[in-house]
Structure formats: C-alpha cells, structure tokens
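Below you'll find the structure I mean.
Omission of a single protein chain aside, the complex is shown with its protein chains in their original locations.
Then we have chain A:
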Amino acid sequence: MPSTTTNGIEPKPISRARLRLSGRGMWITFLLVPPMVVMALFVIYPILSALAYAFYDWQGLARGEFVGFANFKKVLFQEPFASTTWNAFKHNIYVFFALMIIQNGLGFILAYALWRDLPGARFHRIAVFLPVVLSTVIIGYVWKLFFHPIFGAVNQLLEAIGLGALATPWLGDADTALNALIFVNAWAWVGFPTLVFLAGLQRIPSEILDAARMETDSELTLIRKVVWPLIAPSATVCFVLLFIGSFNWFELPYIMVGLDGSPYGNTDVLGLYFYRTAFGNQSAGIQDFGMGSALAVLMFLFIAVFATAWTIYLRKREIEV
C-alpha cells in the first residue's frame, strides 16, 4: 500500500498503518458483498435449485420425495408428454433456421446498404431499430389484429392491391401460423443484427478495402473474401444470440397464438410447453413443478452446450482469418 506510507507528513506508527489496511479491506468488502449477495440469491441459487427440483416429485407447491430421473423420462419418452416435447422442439429448430435466413440474412443486407452512407441513412437506421425498443406484447397484439381473417390490415391490403386470392386466415391456418409468427419476429428484431453488423462494417479500416478493391472488381468477391471474414465477431454475436432467443421463444407465441400453440399445437414451442407444464392453463388445470423443472433443465443444458460449442467454433474462425 504505497498511499498509506506517502500521504502522511510524519511516518505513521505501524498500528495505524495496519488499521488503514483493514479499513481498505473493509471498504472493498462493503463494495462487493451487496452485489454478490444479490447474484447468489437471485441467480445462482435459483439455477442450482432448478436442477435439484427436477429430481423430485411435486404435489402442487409442495416438494415430495426424490424420484431420480423419472421426470426426465416422462418428458422425453412417456406419452402423451414425449410427442408434445418433440413436436415443440421441432418447431424451435424450424424457427431458428428460418430466422437465421430471414432475420440475420436481411440484417446483413440492410447493414451493408446502410454502410454506404447514402442520403437518408440516419433516418433508415432509426426506423429499422424502432420495433426493437417496443414491447413484444404491443407487437404481438398489433400483428394479431392485422392478421385477422376478415378485418385485418394484411388481408385488406391484399384485396386492395388485387391479390385477394392470397388472403387467408394467417394465424388460424396450420400451414401459415408458424410462418406468420416468424415473419413478425423478423419484422420486430431485424434492427438488432442490422446494427451489430453495421458496427462491425464501420470498424473495417478503409486501407484494407482500398487495397482489396485494386485486386477485384466484383463486389460479391469482396464481400466473401474480405468483408465477411473481417466482421466475423459481429456474426458470432448475432448467431449465438439468435440461437439462445429461438430456444427461449415464449412471449410472441403466447400473445399471438395462446398457450396451447393453436391451431392444434402447430405453433407449439418449448417455452409454451414449459409454462403450461409448470403453471397450468385452462385446458390442463394441473401444474407439475417436477416435469416443468425437468423441461427447464433440458432446455438449459441444450442451450448452454450448443451455444458454448458454437461460440468456441465461431471464435476460432474469427482468429483464423
């Protein structure tokens, strides 16, 4: 501690110095303990408990006896639960790949267009990010009304421009419901990958680009060989966050198609199934914290393992280029 020896005019007695030292220790403790308590109590303890709860039988809110892997077996292999789980999981996978193409793909194209700094770029940037700050509840309800089969703006617009034949009950039709949800999600969130990619593009040094332009006339080659590798860190962030988001998907389907993933489970996803199992709904009044916890643990492990592995893989790719 240099400060204790230099700040006094006279040399301090040792006992004073030791007192100051413990004062510093106390000060650091005072700074660290409250935030650590909050983290331990409301993050670490609940996560560990979720793990433990999955191994118990639950009667409502009361914990019963230890049942080993029984809850996991039920959720994964015992009908009727197993087919619901796999059906929901399949939809999560579909949502993830669809959004990778639509949301992240369009995000990259928009970022590339914004990067050229054409007239109005500032305005376009504000517009594309606006839905990102709005609540999913607002977005869900607005689009639910727009998708109304008769009075909704989407079908009315199709009629108005002479494409009335395409009008369909978007959210009521098993073939279109999940795609309609994916469209709304992409509409609401495309601004995020756009601005993350844009931030990556703006950090590319102009000398590198100028040098590359000497080599090739083709913009596509330039993007593939120079631009894309240089914004690899932005891609890592967009990909991994979308992965986590797709397998946690809950709010938008809850608002737009309800807890049961109507019609007939065609939009059911793991988030909805988890909530139904843990907290019940009108059609299935029972709540089962044991099975709910098992689902949560499986989702958590799946997300953690794949997100970590994919992050490591993508990070390696960043270094190689």
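Quick note on the criterion: a residue touches a chain if its C-beta (ideal position, glycine included) is under 8 Å from a C-beta of that chain, and two chains touch if they have at least 3 such contacts; residues count from 1.
We take it that contacts and distances are computed from a predicted model.
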Name of the absent chain as recorded in UniProt (options "Peptidase PmbA", "Cytochrome b/b6 domain-containing protein", "Carbohydrate ABC transporter membrane protein 2, CUT1 family" or "ABC transmembrane type-1 domain-containing protein"): "Carbohydrate ABC transporter membrane protein 2, CUT1 family"
Residue among A:F81, A:F96 or A:W143 touching the omitted chain: A:W143
Absent-chain contact - pick from A:L157, A:A174 or A:I286: A:L157
Contact partner of the left-out chain, one of A:L31, A:I93, A:L163 or A:I312: A:L31
Residue in contact with the excluded chain [from A:K73, A:R125, A:K225 or A:R317]: A:R125
Hidden-chain contact residue, picked from the options A:I101, A:I244 or A:I286: A:I244
Touch residues of chain A, complete complex, unshown partner: 3, 6-7, 23-25, 27-28, 31-32, 34-36, 38-39, 41-43, 45-47, 49-50, 53, 61, 106, 109-110, 112-114, 116, 118-121, 123-138, 141-143, 145-146, 150-151, 153, 156-157, 160, 187, 190-192, 195-196, 199-200, 217-220, 234, 237-238, 241, 244, 248, 250-251, 254-255, 271, 274, 278-279, 289, 292-293, 296-297, 299-300, 303-304, 307-308
